[in-house]
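Shown here: the complex without one of its protein chains, the others still in place.
Up next, subunit A:
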Amino acid sequence: MKVTIEVNGSEVSDEVEDRTLLVHFIRDNAGLTATNVGCDTTSCGACTVLLDGESVKSCTILAAQADGHAVTTLEGLSGEGELHPVQRAFRDQHGLQCGFCTPGMIMASVSLLAHNPKPTREEVRHGLEGNLCRCTGYHNIVNAVVDASGQEVGR
């Protein structure tokens, strides 16, 4: 079927199999590879993108279901040469080690902050339950989200 998705503000249109998953459309058809496939079973959150502004796991959505909708990936967050505040906070707070989970963590954090601009540490942990970090750097990830929200990073 023909699928047209607005990816990071530009329309991407392609003929794909009905069973194509959104994550594969993003990586293979739109050519954007920040979005990772980790577990492929809806557990790890590495594939998290925003669909119509809300964080979703793109390994568990059909490209067909996003037809006519808007997707934002990590590549779509930053402006020209400018990091998004959440990206900057992940860098400043050492919120990543190998970096594999990072695109998904950042997209989930952006969605979390959109609903709760000043989260407590506990709320950050609850909001990021759907994202796993194999390097287990959760403490600094929480620091990064608190920092991005403009709050003092307690320890």
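Note that in this section a residue touches a chain if its C-beta (ideal position, glycine included) is under 8 Å from a C-beta of that chain, and two chains touch if they have at least 3 such contacts; residues count from 1.
We take it that contacts and distances are computed from a predicted model.
Novice: Among "Carbohydrate ABC transporter permease", "Carbon-monoxide dehydrogenase medium subunit", "LAO/AO transport system ATPase" or "Fumarate reductase iron-sulfur subunit", find the name that the UniProt record gives to the complex chain excluded from display.
Specialist: The record for the missing subunit names the protein "Carbon-monoxide dehydrogenase medium subunit".
Novice: Have a look at A:5, A:56 or A:77 and name the one touching the chain we're not showing.
Specialist: Answer from the full complex: A:56 touches the omitted chain.
Novice: Thinking of the whole complex, not just what is shown, which of A:43, A:78, A:97 or A:151 touches the missing chain?
Specialist: Answering carefully, the residue with contact to the hidden chain is A:43.
Novice: Out of A:12, A:32, A:74 or A:108, which residue would touch the omitted chain in the full complex?
Specialist: Selected residue, touching the omitted chain: A:108.
Novice: Given the full complex, what residues of subunit A touch the hidden partner chain?
Specialist: Looking at subunit A, the ones touching the missing chain are residues 1, 17-19, 21, 24, 40-43, 45, 48, 51, 54-57, 60-62, 64-65, 108, 111-112, 126-131.
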